[in-house]
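What you see is the complex with one protein chain gone and the rest in place.
To keep things simple, chains are lettered A, B and C as they appear, and every chain counts its residues starting from 1.
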Amino acid sequence: MSTVRVRYFAALREERGVPEESMATVAADAGALYDELRSRHGLTLPRDRVRVAINDEFAPWTSLLREGDCVAFLPPVAGG
Amino acid sequence: MSTVRVRYFAALREERGVPEESMATVAADAGALYDELRSRHGLTLPRDRVRVAINDEFAPWTSLLREGDCVAFLPPVAGG
Amino acid sequence: MGFALQATAVDPQGLSAALSDVRAGGLVTFEGRVRDHSGKRAVTALEYEAFSPLAQKEGDRILAEALEKFGILAASCTHRTGRLAPGDIAVWVGVAAEHRGDAFTACRYVIDEIKARLPIWKKEHFAQGEAEWVNCAAPPIK
Partner (left out) sequence: MGFALQATAVDPQGLSAALSDVRAGGLVTFEGRVRDHSGKRAVTALEYEAFSPLAQKEGDRILAEALEKFGILAASCTHRTGRLAPGDIAVWVGVAAEHRGDAFTACRYVIDEIKARLPIWKKEHFAQGEAEWVNCAAPPIK
(Lines give C-alpha, C1' and ligand atoms only; values in the text may rest on other atoms or scores of the structure.)
Protein backbone atom coordinates (compact mmCIF):
# COMPACT_ATOMS: atom_id res chain seq x y z
CA MET A 1 0.00 0.00 0.00
CA SER A 2 1.40 3.39 -0.97
CA THR A 3 0.07 6.92 -1.16
CA VAL A 4 0.66 8.63 -4.49
CA ARG A 5 -0.32 11.87 -6.17
CA VAL A 6 -2.12 11.33 -9.47
CA ARG A 7 -2.34 13.95 -12.25
CA TYR A 8 -4.68 13.84 -15.23
CA PHE A 9 -4.48 15.88 -18.41
CA ALA A 10 -6.83 16.97 -21.18
CA ALA A 11 -9.52 14.37 -21.94
CA LEU A 12 -8.52 12.27 -18.93
CA ARG A 13 -8.73 15.28 -16.62
CA GLU A 14 -12.23 16.03 -17.86
CA GLU A 15 -13.35 12.43 -17.53
CA ARG A 16 -11.98 12.17 -14.01
CA GLY A 17 -13.38 15.58 -13.12
CA VAL A 18 -10.27 16.73 -11.21
CA PRO A 19 -6.76 17.66 -12.38
CA GLU A 20 -5.11 15.77 -9.55
CA GLU A 21 -5.72 13.79 -6.38
CA SER A 22 -3.85 12.01 -3.63
CA MET A 23 -4.76 8.39 -3.07
CA ALA A 24 -3.73 5.24 -1.31
CA THR A 25 -3.41 2.29 -3.63
CA VAL A 26 -2.47 -1.37 -3.49
CA ALA A 27 -1.37 -1.24 -7.15
CA ALA A 28 2.22 -2.34 -7.40
CA ASP A 29 3.05 -0.62 -10.66
CA ALA A 30 1.86 2.26 -12.84
CA GLY A 31 -0.08 -0.03 -15.17
CA ALA A 32 -2.06 -1.58 -12.34
CA LEU A 33 -2.81 1.90 -10.97
CA TYR A 34 -4.19 3.03 -14.33
CA ASP A 35 -6.34 -0.07 -14.61
CA GLU A 36 -7.68 0.53 -11.12
CA LEU A 37 -8.52 4.18 -11.89
CA ARG A 38 -9.93 3.34 -15.28
CA SER A 39 -12.44 0.88 -13.91
CA ARG A 40 -13.26 3.01 -10.87
CA HIS A 41 -13.92 6.21 -12.86
CA GLY A 42 -15.00 4.80 -16.21
CA LEU A 43 -12.07 6.34 -18.10
CA THR A 44 -12.56 5.54 -21.78
CA LEU A 45 -8.95 5.47 -23.03
CA PRO A 46 -7.34 2.02 -22.95
CA ARG A 47 -3.85 1.74 -21.50
CA ASP A 48 -2.23 1.32 -24.90
CA ARG A 49 -3.29 4.86 -25.86
CA VAL A 50 -2.07 6.46 -22.65
CA ARG A 51 1.45 7.18 -21.44
CA VAL A 52 2.60 7.55 -17.90
CA ALA A 53 5.10 9.92 -16.35
CA ILE A 54 6.45 9.48 -12.85
CA ASN A 55 7.91 12.48 -11.04
CA ASP A 56 7.86 14.55 -14.25
CA GLU A 57 9.63 12.00 -16.45
CA PHE A 58 8.27 9.46 -18.94
CA ALA A 59 8.27 5.99 -17.40
CA PRO A 60 7.33 2.43 -18.39
CA TRP A 61 4.00 0.95 -17.26
CA THR A 62 5.93 -1.61 -15.25
CA SER A 63 7.48 1.05 -12.99
CA LEU A 64 6.97 0.12 -9.36
CA LEU A 65 5.16 2.73 -7.30
CA ARG A 66 6.90 4.25 -4.33
CA GLU A 67 5.40 6.21 -1.50
CA GLY A 68 4.97 9.87 -2.53
CA ASP A 69 5.38 9.36 -6.29
CA CYS A 70 3.65 11.83 -8.58
CA VAL A 71 2.05 9.74 -11.32
CA ALA A 72 0.76 11.59 -14.40
CA PHE A 73 -1.46 9.97 -17.03
CA LEU A 74 -1.08 11.45 -20.49
CA PRO A 75 -3.63 10.92 -23.25
CA PRO A 76 -2.42 10.92 -26.89
CA VAL A 77 -0.57 14.19 -27.47
CA ALA A 78 -1.54 16.80 -30.05
CA GLY A 79 1.03 19.56 -30.04
CA GLY A 80 1.75 21.96 -32.89
CA MET B 1 25.14 39.99 -91.97
CA SER B 2 22.92 41.29 -89.18
CA THR B 3 23.17 44.02 -86.59
CA VAL B 4 22.51 42.84 -83.06
CA ARG B 5 22.67 44.26 -79.57
CA VAL B 6 24.91 42.26 -77.26
CA ARG B 7 24.65 42.32 -73.46
CA TYR B 8 27.23 40.98 -71.02
CA PHE B 9 26.79 40.22 -67.33
CA ALA B 10 29.01 39.85 -64.31
CA ALA B 11 32.42 38.34 -65.12
CA LEU B 12 31.76 38.56 -68.86
CA ARG B 13 30.80 42.24 -68.57
CA GLU B 14 34.03 42.98 -66.74
CA GLU B 15 36.15 41.03 -69.22
CA ARG B 16 34.53 42.76 -72.17
CA GLY B 17 34.72 46.13 -70.42
CA VAL B 18 31.23 47.25 -71.45
CA PRO B 19 27.76 46.09 -70.38
CA GLU B 20 26.43 46.17 -73.94
CA GLU B 21 27.24 47.05 -77.50
CA SER B 22 25.67 47.06 -80.94
CA MET B 23 27.55 45.20 -83.63
CA ALA B 24 27.30 43.85 -87.14
CA THR B 25 28.14 40.18 -87.39
CA VAL B 26 28.32 37.47 -90.00
CA ALA B 27 27.64 34.84 -87.32
CA ALA B 28 24.57 32.84 -88.27
CA ASP B 29 23.65 31.66 -84.82
CA ALA B 30 24.17 32.58 -81.16
CA GLY B 31 26.95 30.04 -80.72
CA ALA B 32 28.97 31.40 -83.61
CA LEU B 33 28.51 34.93 -82.26
CA TYR B 34 29.85 33.92 -78.85
CA ASP B 35 32.86 32.21 -80.42
CA GLU B 36 33.56 35.33 -82.46
CA LEU B 37 33.34 37.58 -79.41
CA ARG B 38 35.32 35.20 -77.26
CA SER B 39 38.28 35.14 -79.60
CA ARG B 40 38.10 38.85 -80.38
CA HIS B 41 37.98 39.96 -76.72
CA GLY B 42 39.81 37.10 -75.03
CA LEU B 43 36.79 36.06 -72.94
CA THR B 44 37.89 33.23 -70.68
CA LEU B 45 34.65 31.29 -70.22
CA PRO B 46 34.13 28.47 -72.72
CA ARG B 47 30.76 28.21 -74.39
CA ASP B 48 29.70 25.22 -72.31
CA ARG B 49 29.79 27.35 -69.17
CA VAL B 50 27.77 30.20 -70.66
CA ARG B 51 24.08 30.45 -71.48
CA VAL B 52 22.50 32.72 -74.02
CA ALA B 53 19.23 34.64 -73.90
CA ILE B 54 17.69 36.24 -76.95
CA ASN B 55 15.22 39.07 -76.49
CA ASP B 56 15.01 38.41 -72.74
CA GLU B 57 14.35 34.67 -72.97
CA PHE B 58 16.68 31.68 -72.64
CA ALA B 59 17.52 30.29 -76.09
CA PRO B 60 19.58 27.45 -77.57
CA TRP B 61 23.04 28.14 -78.98
CA THR B 62 21.72 27.11 -82.39
CA SER B 63 19.22 29.97 -82.49
CA LEU B 64 19.58 31.87 -85.76
CA LEU B 65 20.29 35.58 -85.37
CA ARG B 66 17.84 38.07 -86.77
CA GLU B 67 18.35 41.76 -87.41
CA GLY B 68 17.81 43.74 -84.21
CA ASP B 69 18.00 40.79 -81.81
CA CYS B 70 19.18 41.48 -78.28
CA VAL B 71 21.62 38.71 -77.41
CA ALA B 72 22.66 38.35 -73.76
CA PHE B 73 25.54 36.16 -72.60
CA LEU B 74 25.13 34.77 -69.10
CA PRO B 75 28.02 33.35 -67.08
CA PRO B 76 27.27 30.62 -64.49
CA VAL B 77 24.62 31.96 -62.14
CA ALA B 78 25.07 32.37 -58.40
CA GLY B 79 21.80 33.53 -56.89
CA GLY B 80 20.71 33.15 -53.30
CA MET C 1 17.12 30.40 -28.16
CA GLY C 2 16.16 27.07 -26.70
CA PHE C 3 12.68 25.78 -26.08
CA ALA C 4 9.90 27.80 -24.49
CA LEU C 5 6.29 27.25 -23.57
CA GLN C 6 4.42 30.52 -23.37
CA ALA C 7 0.94 31.79 -22.69
CA THR C 8 1.37 35.00 -24.68
CA ALA C 9 1.57 35.71 -28.44
CA VAL C 10 4.59 34.36 -30.32
CA ASP C 11 6.93 36.98 -31.84
CA PRO C 12 8.52 35.47 -34.96
CA GLN C 13 10.62 38.54 -35.66
CA GLY C 14 12.24 38.50 -32.22
CA LEU C 15 12.79 34.75 -32.38
CA SER C 16 14.40 35.01 -35.83
CA ALA C 17 16.63 37.84 -34.68
CA ALA C 18 17.81 35.74 -31.74
CA LEU C 19 19.01 33.10 -34.22
CA SER C 20 20.93 35.47 -36.47
CA ASP C 21 24.56 34.61 -36.73
CA VAL C 22 26.95 35.99 -39.31
CA ARG C 23 28.33 32.49 -39.86
CA ALA C 24 24.86 31.30 -40.89
CA GLY C 25 23.97 31.30 -44.56
CA GLY C 26 20.46 30.01 -44.06
CA LEU C 27 17.60 30.32 -41.61
CA VAL C 28 14.61 28.02 -42.03
CA THR C 29 11.53 28.70 -39.95
CA PHE C 30 8.24 26.91 -39.46
CA GLU C 31 5.17 28.71 -38.17
CA GLY C 32 2.16 26.58 -37.26
CA ARG C 33 -1.03 28.58 -37.13
CA VAL C 34 -4.51 27.76 -35.93
CA ARG C 35 -6.64 26.86 -38.93
CA ASP C 36 -10.21 28.08 -39.27
CA HIS C 37 -11.45 24.56 -39.93
CA SER C 38 -10.88 20.95 -38.91
CA GLY C 39 -12.17 18.42 -41.37
CA LYS C 40 -15.36 20.11 -42.56
CA ARG C 41 -16.14 21.90 -39.33
CA ALA C 42 -15.49 25.59 -38.67
CA VAL C 43 -13.13 26.14 -35.73
CA THR C 44 -13.62 29.17 -33.49
CA ALA C 45 -10.84 28.54 -30.96
CA LEU C 46 -8.14 26.10 -29.87
CA GLU C 47 -7.18 25.50 -26.27
CA TYR C 48 -3.71 24.13 -25.48
CA GLU C 49 -2.97 22.36 -22.23
CA ALA C 50 0.61 21.37 -21.39
CA PHE C 51 2.27 19.21 -18.78
CA SER C 52 4.78 21.99 -18.28
CA PRO C 53 7.80 20.47 -16.54
CA LEU C 54 7.89 17.45 -18.84
CA ALA C 55 7.09 19.49 -21.98
CA GLN C 56 10.01 21.76 -21.16
CA LYS C 57 12.39 18.81 -20.73
CA GLU C 58 11.16 17.10 -23.88
CA GLY C 59 11.42 20.33 -25.90
CA ASP C 60 14.97 20.85 -24.66
CA ARG C 61 15.84 17.25 -25.59
CA ILE C 62 14.43 17.60 -29.11
CA LEU C 63 16.51 20.71 -29.79
CA ALA C 64 19.61 19.04 -28.35
CA GLU C 65 19.02 16.06 -30.66
CA ALA C 66 18.72 18.35 -33.68
CA LEU C 67 21.99 20.09 -32.79
CA GLU C 68 23.69 16.73 -32.42
CA LYS C 69 22.26 15.04 -35.53
CA PHE C 70 22.56 17.86 -38.07
CA GLY C 71 25.22 20.36 -39.05
CA ILE C 72 23.43 23.39 -37.68
CA LEU C 73 24.49 26.43 -35.69
CA ALA C 74 21.39 27.14 -33.60
CA ALA C 75 17.76 26.12 -33.17
CA SER C 76 14.82 27.34 -31.16
CA CYS C 77 11.18 26.46 -30.64
CA THR C 78 8.31 28.19 -28.89
CA HIS C 79 4.94 26.56 -28.22
CA ARG C 80 1.81 28.34 -27.07
CA THR C 81 -0.45 27.36 -24.22
CA GLY C 82 -3.93 28.69 -23.45
CA ARG C 83 -6.73 29.76 -25.75
CA LEU C 84 -5.93 30.68 -29.38
CA ALA C 85 -8.02 32.01 -32.26
CA PRO C 86 -7.73 31.04 -35.94
CA GLY C 87 -4.67 32.69 -37.45
CA ASP C 88 -2.74 32.75 -34.16
CA ILE C 89 0.70 31.13 -34.12
CA ALA C 90 0.59 27.92 -32.08
CA VAL C 91 4.18 26.82 -32.60
CA TRP C 92 7.33 28.38 -34.07
CA VAL C 93 10.58 26.63 -34.99
CA GLY C 94 13.72 28.26 -36.37
CA VAL C 95 17.02 26.70 -37.41
CA ALA C 96 20.15 28.52 -38.53
CA ALA C 97 22.86 26.68 -40.44
CA GLU C 98 25.76 27.34 -42.73
CA HIS C 99 24.09 25.29 -45.45
CA ARG C 100 20.42 25.31 -46.29
CA GLY C 101 20.00 21.54 -46.62
CA ASP C 102 20.88 21.02 -42.96
CA ALA C 103 18.58 23.87 -41.90
CA PHE C 104 15.60 22.36 -43.77
CA THR C 105 16.20 18.84 -42.47
CA ALA C 106 16.68 19.95 -38.88
CA CYS C 107 13.66 22.27 -38.88
CA ARG C 108 11.48 19.46 -40.20
CA TYR C 109 12.90 17.11 -37.58
CA VAL C 110 12.15 19.50 -34.74
CA ILE C 111 8.53 20.17 -35.69
CA ASP C 112 7.85 16.48 -36.38
CA GLU C 113 9.26 15.45 -33.00
CA ILE C 114 7.50 18.31 -31.20
CA LYS C 115 4.19 17.15 -32.61
CA ALA C 116 4.83 13.51 -31.81
CA ARG C 117 6.44 13.75 -28.39
CA LEU C 118 5.62 16.94 -26.52
CA PRO C 119 3.05 16.39 -23.74
CA ILE C 120 0.65 19.04 -25.02
CA TRP C 121 -3.01 18.61 -25.89
CA LYS C 122 -5.42 20.71 -27.85
CA LYS C 123 -9.14 21.06 -27.67
CA GLU C 124 -10.97 22.27 -30.73
CA HIS C 125 -13.96 24.51 -30.20
CA PHE C 126 -16.38 24.42 -33.12
CA ALA C 127 -18.80 26.99 -34.47
CA GLN C 128 -21.74 24.77 -33.45
CA GLY C 129 -20.69 25.06 -29.80
CA GLU C 130 -19.24 21.60 -29.25
CA ALA C 131 -15.60 20.97 -28.33
CA GLU C 132 -13.27 17.96 -28.66
CA TRP C 133 -9.81 16.98 -27.50
CA VAL C 134 -7.80 16.14 -30.64
CA ASN C 135 -6.64 12.48 -30.86
CA CYS C 136 -8.42 11.57 -27.61
CA ALA C 137 -11.63 10.00 -28.84
CA ALA C 138 -12.16 6.56 -27.32
CA PRO C 139 -11.75 3.74 -29.84
CA PRO C 140 -14.89 2.13 -31.26
CA ILE C 141 -16.02 -1.01 -29.44
CA LYS C 142 -14.81 -4.05 -31.34
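One rule holds for everything that comes next: contacts are C-beta pairs under 8 Å (C-beta built on N, C-alpha and C of every residue); 3 or more make two chains touch, one makes a residue touch a chain.
Everything quoted here is computed from the prediction, not taken from an experiment.
Note that the undisplayed chain, when the full complex is considered, contacts B, C.
The residue touching the chain not shown here, chosen from C:L5, C:L27, C:L118 or C:V134, is C:L27. Among the residues C:L5, C:I111 or C:C136, only C:I111 touches the chain that is left out of the figure. Looking at B:M1, B:A24 or B:V77, the residue that reaches the missing chain in the full complex is B:V77. By the touch definition given at the top, chain B reaches the unshown chain through residues 7, 9-11, 13-14, 44-46, 49, 51, 53, 56-58, 72, 74-80.
Contact between chain C and the absent chain runs through residues 12-13, 16, 20, 22-33, 35-37, 86-87, 98, 100, 103-104, 107-108, 111.
Rule of thumb we're sticking to: only the chains that are shown with their structure count from here on.
Mean C-alpha position of chain A lies 26 Å from that of chain C.
If you average the CA atoms of chain B and of chain C, the two centres end up 50 Å from each other. Multi-chain contact residues of chain C (touching two or more other chains) are absent. Among the residues of chain B, none is found touching two or more other chains.
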